[in-house]
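One protein chain is absent from this view; the other protein chains keep their places.
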Amino acid sequence: MRKVKMKLLEIREIAKDTIEMKLTDNYITEVAKPGQFISIALPNYTLPRPISIANIDRDKQELTLLFKIMGKGTNELAGFIPGAEIDCFGPNGNSFPLMSGEMTKVLLIGGGIGVPPLYYLGKQLKKQGIKVVSILGFQSSENVFYEKEFARLGETFIVTDDGSYGMKGFVTDAVTSVPSFNAYYACGPTGMLRALTTQLHNKTGYISLEERMGCTVGACAACVIPTTEGGYKKICHDGPVFAAEEVIL
Amino acid sequence: MRKVKMKLLEIREIAKDTIEMKLTDNYITEVAKPGQFISIALPNYTLPRPISIANIDRDKQELTLLFKIMGKGTNELAGFIPGAEIDCFGPNGNSFPLMSGEMTKVLLIGGGIGVPPLYYLGKQLKKQGIKVVSILGFQSSENVFYEKEFARLGETFIVTDDGSYGMKGFVTDAVTSVPSFNAYYACGPTGMLRALTTQLHNKTGYISLEERMGCTVGACAACVIPTTEGGYKKICHDGPVFAAEEVIL
Amino acid sequence: MIDLQVELPGLKLKNPLMPASGCFGFGREYSKFYDLSLLGAVMMKAATGEERSGNPTPRVAETSSGMLNAIGLQNPGVAKIIKEEVPFLANYDTAVIANVAGSTVEEYEEVATKFNQTSDVHALELNISCPNVKEGGIQFGTDPEMAKHVTEKVKQASNKPVYVKLSPNVSNIVAMAKAVEEAGADGLTMINTLTGMQLHLPSRRPLIANKTGGLSGPAIKPIAIRMIYEVRQATNIPIIGMGGIQTAEDVLEFLLAGANAVAVGTANFQNPLILPELISELPEVLRKYGFSSVKEAVGKAVIE
Partner (left out) sequence: MIDLQVELPGLKLKNPLMPASGCFGFGREYSKFYDLSLLGAVMMKAATGEERSGNPTPRVAETSSGMLNAIGLQNPGVAKIIKEEVPFLANYDTAVIANVAGSTVEEYEEVATKFNQTSDVHALELNISCPNVKEGGIQFGTDPEMAKHVTEKVKQASNKPVYVKLSPNVSNIVAMAKAVEEAGADGLTMINTLTGMQLHLPSRRPLIANKTGGLSGPAIKPIAIRMIYEVRQATNIPIIGMGGIQTAEDVLEFLLAGANAVAVGTANFQNPLILPELISELPEVLRKYGFSSVKEAVGKAVIE
């Protein structure tokens, strides 16, 4: 974990209010693992914005972020122009367990802006020879992004709430169409994760969680989640990835 | 008085920490008079920054500001790039009385960042056929600006505190070398204005004042100056220009 | 159509937005920017018995998301305000609220009595944040007993509805609100500024000549929302809320917390058109969050 300045290389809108940023940096691109996030310190804001690492090209020292404009901070971030230097620190949090050897096929399930961390994960899994099937859920056709990228990793199902693209319905509907897999990895709204973990309670699964954060490094105890063992874990430090049965959503 | 967005055309450093900005706008350039100022509303700041109008080219709808980087706000302003839109309102305050007809020769006396409003004034006076002599005081050679511009208006003396450029000394020293004039106009630090108005107490003189401001339009009573008649006047509204004998410095 | 109207004791407001006292003079300056008839009401600058010249300068300083002020009640005195300023505001179709200040209970009574002369003032706002000279400078606004006493006296002296302006510099805002409600206040306005200080490093002196000043602006908004919410739960009289409002969303936040109308102070300085802008944006914000009128939103925060 370090504080770094990343240089913005490219920025573009890839779906409605959804921004892809490519940044360059030589530390985080070297050490970060799938599932980790970075904290972005915007001038004039009190709290850092946690954003998942969507991809890393270690050779080019390039990092990709995908984020949705949700409020003031992400709106400001979306206005940065190539060449800008962005104050960040990280990489923060744990990462998705890869369990190479044990698995032959995994299911990635992303909802909306929960999709980004699964992309870097999928790439790593594929590199290890594991078969990747992806289910990506969005509100509507205008929100769909990274379909092609995921399709390159393996079979990919797109679901939209309103049926305006891909299948109509929720990711939980699509899950039934994937016959077998060793484990699933999911990231998305809490409602989706709750439904999923219930539906797949007899499967090995890992979920990546969000919560409002203060320090983003484990020091302030803002971002806790109750665990099935009792007590709380810190999402920014002990997570954001948890085994499905570990936490109470 | 209106709220306007001005577009930044040019920005350059003309002396140490001293910035010249050219902006375009079709309202303020039409109505503003010498001695008035505009209020600049920077994002993320609570209070507007009052800046004097240094020049106006009515035909080109171009306004010039000259300001010194003194703190956070002016530092941020200095970082704007051509094309940027700047929220302003104005023109604010009264203006220098021109008294055309009564005068043949006037003395302009500016100290440091008090120089700017005198330039637009000098241009207007010259246009009316009045002879203009200028005394401009700066800390040191690196702070000197607009010498050529003032020289075009008439005889110009530069004084520096350390003698590194022009005469060594204060503007009050140079005043003695100007034999006769109908009136003087001065703007600069309060200490300078106090010394000047004492020295020139038997002359007609107009001084432009500064004070920390809230509203910059006369509504909050932040920016007052005691008057010789008793009571206070508001610099932003009743000033910034006052007859020398009207106020107690 | 979204209904913006609000009816409060003595005040029929076409919309819930008005400038906060001290931040708008007597309206003349901002009338150059827009038609004051757009406003729900105007809260005038504080009036005292006699003319006051106020504090030495600097009187204001900027802080992070806020500002300090110590104007010191500079005003021409109640008589001149009635003669010269109230008639100007009477030209506009807007309610007029007079801010009543003083250093003694008698001065408050005097000012309130004088305002009875004019029907162009529709309500009084009792500014109890002034130090009581007789009681050795303790603020009326931090002692419930003193606040109650001055409110009772002003109620007796006045034939206009009295809104008491609460100071946030207290351990227990609910006790203050209840005290003035018991004393007969028709409404509350809150919050006034928090006492703060800022030092100028080169001179090592306070930036405000008066040493301390009142903190206003977005910095204090969370404190205003908390206090308005607490007071709303404990009292029944209407509240005009203020403290850091900058956006139409902020206005709705105040309404949800329990304010019946709102005032905007500091935000006028950075944007002289803030009030007409908020008035035109509010209907869309109300609609967006599911309300068809201002009244409907008041006190609708969902808190278990």
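First chain written, first letter: the chains are A, B and C, and each begins at residue 1.
Keep in mind that, in the parts below, contacts are C-beta pairs under 8 Å (C-beta built on N, C-alpha and C of every residue); 3 or more make two chains touch, one makes a residue touch a chain.
Since the model is a prediction, treat every value here as computed from it, not as a measurement.
K.L.:
I'd like to know which visible chains would be in contact with the absent chain if the whole complex were considered.
P.N.:
A, C
K.L.:
Would you indicate which residue among C:215, C:239 or C:294 is in contact with the undisplayed chain?
P.N.:
Checking the options C:215, C:239 or C:294, the one contacting the hidden chain is C:215.
K.L.:
In the whole complex, what residues of chain A lie against the chain that is missing from view?
P.N.:
On the chain A side, contact with the omitted chain comes from 1-3, 41, 45-48, 87, 89, 211-225, 231-232, 237.
K.L.:
In the whole complex, what residues of chain C lie against the chain that is missing from view?
P.N.:
Against the missing chain, chain C presents residues 63-66, 68, 142-143, 169-172, 194-199, 201-206, 211-213, 215, 217-223, 225-226, 229, 244, 249, 252-253, 256-257, 289, 300-303.
We adopt the following convention: only the chains that are shown with their structure count from here on.
K.L.:
At what distance in angstrom does the C-alpha mean of chain C lie from that of chain A?
P.N.:
47
K.L.:
What is the distance, in whole Å, between the centres of chain A and chain B, each centre taken as the mean of its C-alpha atoms?
P.N.:
Averaging C-alpha atoms per chain gives centres 55 Å apart.
K.L.:
Hey, how far is the Cα centre of chain B from the one of chain C, in Å?
P.N.:
Chain centroid spacing, chain B to chain C, equals 36 Å.
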